[in-house]
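The complex appears here minus one protein chain, its other protein chains still in place.
Naming follows writing order (A and B), and every chain is counted from residue 1.
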Amino acid sequence: MRYIEEESVMRNMGKRLTKNKLWKYLFMLAVGIALASLVVLLFRIITQGTEYLTWDFLTSFASRFPEQAGVKAALIGSLWLMLVVAPVSMTLGIGTAIYLEEYAKKNKLNDFIRMNISNLAGVPSIVFGLLGLTIFVRMLDLGKSVLAAGLTMSLLILPVIIVASQEAIRAVPNEQREASFGMGATKWQTIVRVVLPAAIPGILTGSILALSRAIGETAPLVVIGIPVILQFLPDGLLSSFTVLPMQIFDWAKRPQEEFMFVASAGIIVLMVLLIIMNSIAIFIRNKFQKRY
Amino acid sequence: MSASNGQSVQAMIEASKNKKGKVLLEKTMPKLLLLTALISVLTTFGIVFTLIFETYEFFTRIPFMEFITGTQWLPFAGDAKYGILPLILGTLKITAIAVVVAVPLGLAAAIYLSEYASDSARRIIKPVLEVLAGIPTIVYGFFALTFVTPVLQMVMPDVKIFNALSPGIVVGIMILPMITSLSEDAMTSVPKSIREGALGLGATKFEVAIRVVLPAALSGIVASIVLAISRAIGETMIVSLAGGSTPTFDANITGSIQTMTAYIVQVSTGDAGYGTTIYYSIYAVGFTLFVFTLIMNLLAQYISKRFREEY
Partner (left out) sequence: MVQLATNEVKKGKILEVNGAPALGPKKNVFDTVGLDLWYGEHHALKNINLGIQENEVTAIIGPSGCGKSTYLKTLNRMVELVPIVRTSGVINYRDRNILDRNYTVEELRTKVGMVFQKPNPFPKSIYDNIAYGPRIHGIKNKQILDEIVEKSLRGAAIWDEVKDRLHENAYGLSGGQQQRICIARCLAIEPDVILMDEPTSALDPISTLKVEELVQELKDNYSIIIVTHNMQQAARISDKTAFFLNGEVVEFDETNKIFSTPSDKRTEDYISGRFG
């Protein structure tokens, strides 16, 4: 007597195979829905916004009248923001990554630093806004300036840059460090001449992606109180300014339907900026992919 | 004529040795780098102390018990009420809707990518999903307000302009790539040999995916969902634009609501002066939000550490 009857196995087989097929299509459908939502989103925004997307739109200041509104102040403001965020966040982020990967011994302090970074990455961006409002805007009295907003954003994307840089540094094989030490190079010489040159493409790619997050981020700036209707360009780090997402937020809240189209046009500008940054990141990644 | 004049390399090395700068650099760089690493710690302290100090000021004016048990949030009323439960409920509604949308879709997509998709399909789909993850939340918010809500209104006439459903769905779309990519990582790290073991017994791909891969990757999958929930709780712009600003304490998801984050935005864009109770209330709400997301993040870390599968 056999435990498994061939007949019943074969009877079940058809059902199991149908089930297998059916689920495969369901899983595919899920991917399809995700991709479709992206397509719909992009399609909507492009069809809504292109009409207002003129040269005037790029070179005009904000206005109460939709047909005169432009993104000049916001676009230039976003670039000013990067002027602070890029150097600050990259210096701190890469420095931290080098410390953690090359110098940090296994002890309580360093474990704490590591744990802290992964928790910091999970803090909602709006909470960083509260930090910026209290510390930078009020305590250090920087006002609602490029500097205050830039420092806040730098802290927000710091964990992302740290983690990306750590991965890039960790990917440099230890044999490379050994070769350098074996020549009598010091630790710092090895880091500067061997580790960083090999890790820099990965670090840059990660940093640019982090910066593109900062360029699209709105919530912390809302909390800091960045103004929206500005008729001038920032003239220094302590100047007040506005950025693209803030401008879009303001337009999107307005009741007149025309401003929906203006907002869409603003979104297209923002997305083009993001696409440019991401393309640079991808270009760097592909161009300098190292082989060992 | 030789440039080195027959001098040996070792002699030249000896001659250029003992540069003060080099020694100094070796000593100071690690300390400087440690300093940069401490900035991230300082940031956490900054966040915690900021929230604690300003929230403390808030609680000198509003009793703590009223804050955490009150079911009315009416800061702008003549007789102001600061019971945070309506804001928490608003946040939970959004989170729940987002989870209902994102978890099945995200997991199904992850299973497809790790178990069924060909390499070339994966190479196309994954970057596209990354694009979805890289879209600014303000854009999602605009999409919720100007597209998803009108579509919902066509299907269900009692959906209001501001409601929980539309931003909830869009937050779901926003966290979907996160669930998919983290879960897929967890599933692809299940060794091939385990799959082959099951396939060799005559199991179908579906049976392998559900009975073998999913249980083996469970801790990573659960951690990804918890992280995504944390992200949904902290999401701000989508709910500010499409969720409304009515802190209600009921089960309705078709009408206007307010989340913790949306309240902070509402106050920030309004003209509540520095030092008013309303001003301090955003810190109390921010603190509550911080606690919620911190618990979620610690939970995710605990799950992925505690239940890590050893292969």
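To be clear about the criterion, a contact is a pair of C-beta atoms (placed from the backbone, for glycine too) under 8 Å apart; a residue touches a chain by one contact, two chains touch by 3 or more.
Only a predicted model underlies this, so the values are computations on that prediction, with no experimental measurement involved.
Q: Among the chains you can see, which ones touch the chain that has been omitted?
A: Those shown chains that the absent chain touches are A, B.
Q: Out of A:S145, A:Q166, A:S180 or A:S207, which is the one that touches the chain we can't see?
A: The one listed residue touching the chain not shown is A:S180.
Q: Of the residues in chain B, which ones touch the absent chain?
A: Missing-chain contacts on chain B: residues 2-4, 8-10, 12-13, 16-17, 19.
Q: For chain A, which residues reach the chain that was dropped from this view?
A: Touch with the absent chain occurs at residues 105-106, 173, 175-186, 189, 193-194, 197-198, 290-292.
Here, only the chains that are shown with their structure count from here on.
Q: Roughly how far is chain A from chain B, going centre to centre by Cα mean, in whole Å?
A: 13
Q: Within their complex, state which residues of chain A touch chain B.
A: 16-17, 19-20, 23-24, 26-31, 33-35, 37-38, 40-41, 44-45, 48, 91-92, 95-96, 98-100, 103-104, 112-113, 116-120, 122-131, 134-135, 138, 155, 158-159, 162, 186-188, 209, 212-213, 215-219, 222-225, 245, 248-249, 252-253, 260, 263-264, 267, 270-271, 274, 278
Q: Can you list the chain B residues touching chain A in their complex?
A: Within the complex, chain B touches chain A at residues 22, 25-26, 29-30, 32-41, 43-44, 46-47, 50-51, 53-54, 104-109, 111-113, 115-116, 125, 128-129, 131-132, 134-143, 145-147, 173, 176-177, 180, 204-207, 227, 230, 233-237, 240-241, 261, 264-265, 268-269, 274, 282-283, 286, 289-290, 293-294, 296-298, 300-301.
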